[in-house]
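Removed from the display is one protein chain of the complex; every other protein chain stays in position.
For reference, chains read A, B and C in written order, and residue numbers begin at 1 within each chain.
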Amino acid sequence: MILPGNASCQGCPISMAMRCLDVIKNPVLVIPAGCSTVIAGLHPKSAMKAPVVHVPFPSTLAVACGLSEAYKKLGVEANVVAWMGDGAADIGFAGLSASAARRDDVITVVVDNEAYMNTGTQASLSTFWKAKTTTSPAGKTEERRNLSLIMLTHKADYVATASVGYIRDLRKKLRKAGEMAGFRFIHIHAPCPPGWRFPSEKTVEVARKAVMSGAWILWEYDGKLRLSKAGEKYALKENRIPLAEYLKQGRFLHLSERDIREIERKIDEDWEFLLRFS
Amino acid sequence: MRAEGNRNGSGVKRLLTSNEAIAEAVKIAKPDVIAAYPITPQSPIVEKLAEMVESGELDASFVRVESEHSAMAVIHGAATAGARVFTATSSHGLAYMFEMCWWIAGSRLPAVMAVATRSIGAPWNIHGDHTDIMSLRDAGWIIGMAESAQEAFDMTLQAFAVSEVVNIPFAVGIDAFTMSHTAEIVEIRNAKLPERRQAYRILPGMEVAVNAVTMGEARMKARYDLAIDLEKSAEVIERTDGEFGSYGGLVEKYRLEDAEYAVVMAGGWCGDAKDAIDMLRDEGVRIGMLRLRFIRPFPEKAVKELPSEVLVVDRANTGIKGILGMETAACGVEVKNVVAGIGGLDVGIDDFYRLFGKFVDGKLEKVEWLI
Amino acid sequence: MLTEVTIYCRGGQGGVTAARVLATAAMLQGYYSQAMPQFGPERRGARVNTYLRISDRPIRRRSVIKNPDIVAVFDRKIEIDSEASVVILNSPEPVQIPSRTYYVNATEIAERHGLVNAGWAILSAPMSGAIARVLDIEISALKEAMHIELGERAERSFKAAKEAYEVIKWT
Partner (left out) sequence: MDLSPILSEATVASAGETGSWRNYRPLVSSELCSKCGNCIVYCPEGVIFEGVDSVEIDYRFCKGCGVCREVCGQKAIEMVPE
């Protein structure tokens, strides 16, 4: 799907996730501004072995809807994939919500690296509490927004979280989404080596530690909410690794013991809250 | 009482507002995808289209979006896939979709949008002027301005025909309320449009990206091509004029042949101004009007042929000047410029009569505001 | 010849509909016509003007009517601030004003025909009947116009319009 020799950084989680798109038949990608724009290829070259429609930030889902409606009207078989980062999900949230509410026949993938990486690591609504970014130099003061939970409350046809640390689980979820119709949403946790300040070979390890520490929960909803096999055991706190293990990233080096305990408390709350829907 | 006045023409006669006339034209054009967000005074256009889709009169996908930004984005996507598309907006709606207006033009996608031209706040005002549609000038759209419900109907059909030949989106302007909500007699002509055509479409299986990040001269080249093609669209507009009513192409020349004095205007208030011109003509004043039917491409040739005394009456300003005043002056024509009718301020025949009289008497300042 | 009519009414009374029905009826008789609501957010109960133009020549003007030939008043409580030579009033009895005045009890006719919505008599039908009579529009054209503009509501409305058309008096 994504051809080698592309512009992604070393150890890029987005590129890793983009490779998984090959499980989807007849894809047409809609990509707003973000790292994915650059990774997908600079003019006059494209790195994707699929059609790509590059669009401005907040238009992503609406353009995807337009393509999907037109293909249906013109009798063209297609799987329109709106592929975006957490930045586009922030600025385009009204369009995302409307698309889900309309049940547009679109697969939405948010590769969430928890900040605006393409413009130089500014805080997003997904940025973790206390994480350092260039616009939260002392650590972000607000909570991160739980995007996938919001999409779940839209009762979309399919909602899943995934992680580049569990690529087979991610591929399975993309395949499942590709074989369904309706509004499908996949939220991929995508640890970013330069943005989070960890070595490029650690992308998978950091992603897995997020899941193993309980900081990123793997689940899916297709009418019923279930924890995914790959991460279900971390529902039990005693199975989790110490959170400090996951937080060994440049953006969290300033955290105190108390901060870490506070994050742990927030994570416990997140689990409790999510499991009410299952 | 009986009259025969409106019996000419072959199509069915109906009493329609410009909003309704546009909806009827769109129905004939058979778009595949329509997307819209309501805004006064455009809403009746898309309400009518929604009704037509609901009743099966029109086989189109009608997408109810949450904003004008998304309305333009939906038709952008649908046009990319090869669909015939339509939307409508006004004022703040146009401002909100502005970014996407640039994208659909830059992508060279044919599309048609009706703009019920309305003031942009602040302060709040829902009434007519041309401030919204004039903001579209730089985006790379063809911009037409109708004067009557009949012309709104004809121009909407022509818009599809022209846009799909030149691969440039086309906005049809109608004045808020004085046109959008005013019912007039419209002949529903039996126009037939060719099948949808466009320079490219994006389909599954293609290994191609559209609008990837450019470096070097590609963006400048794209912008230059669009500018040139927009200028050249004048030929297509002139050529197709007769197929959709006969108006004279980019401009309508009213009593201009022997005129010493010329008034340059656009939009729905030109009718009142024409009545005022007739009054002055009856008094022996050789005055006429150049009605700009198009703002883009700008009718430079016709403007350059104007007599030496020119008054441009504007319903939108840039700084202290009127926008059309500035555009006309940029063609090398010496102009007097009046800004009037902002925020729906009514300008009637008597007002035009007095204004034109002052112009003919040489008593107008270079730029004046009719407040 | 151009005839300009201003309808004074309150939002919800059907002034806009009346103007449209009359413009369509005039069109059916071969005239050019134009129906123009007062522009702005309509609010039920608030005073609104509606404008109607009929002419044997194309109508180009779209500005509001400042000096109407005829004024039709749907609600007597609305002050008539016009010097129009002809006034058509919704009133149970004649009213002495300088203009040539026609009157018809449109409210009573509307109520009797069940043309009421949320406690408001809908006056478009009887008043368009009354105005049509003054404008010399044929009853058959009015009937057809009502069918075009009102669809299935036309039948009952036309009965009320016809009654007003027949009973309108002048003082």
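Going forward, a residue touches a chain if its C-beta (ideal position, glycine included) is under 8 Å from a C-beta of that chain, and two chains touch if they have at least 3 such contacts.
None of the values given here were measured: they were computed from a predicted structure.
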Missing chain: touched chains present in the view: A, B
Residue among A:Thr203, A:Ser228 or A:Gln249 touching the omitted chain: A:Thr203
Residue among A:Ala47, A:Ala82 or A:Leu255 touching the omitted chain: A:Ala47
Residues of subunit B in contact with the chain not shown: 106-108, 167, 199-200, 207-212, 214, 218-219, 221-222, 225, 229
Residues in subunit A touching the chain absent from view: 2-8, 10-13, 15-16, 19, 41-50, 167-168, 171, 193, 199-205
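The criterion applied here is as follows: only the chains that are shown with their structure count from here on.
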Subunit A and subunit C: spacing of chain centres that average the CA atoms, whole Å: 62
Inter-chain centre distance, subunit B versus subunit C - centres from mean C-alpha coordinates, in Å: 33
Complex contacts: residues of subunit B adjacent to subunit A: 32-33, 35, 60-61, 63-67, 69-83, 85, 99-100, 103, 202-215, 218
Interfacial residue positions of subunit C with respect to subunit B in the complex: 19-20, 23-24, 27, 29-37, 39-41, 55-64, 66, 135-138, 148-149
Partner subunit C, residues of subunit B touching it in the complex: 1-7, 13-15, 40-41, 126-128, 148, 175-179, 181-185, 268-272, 274-275, 344, 346-351
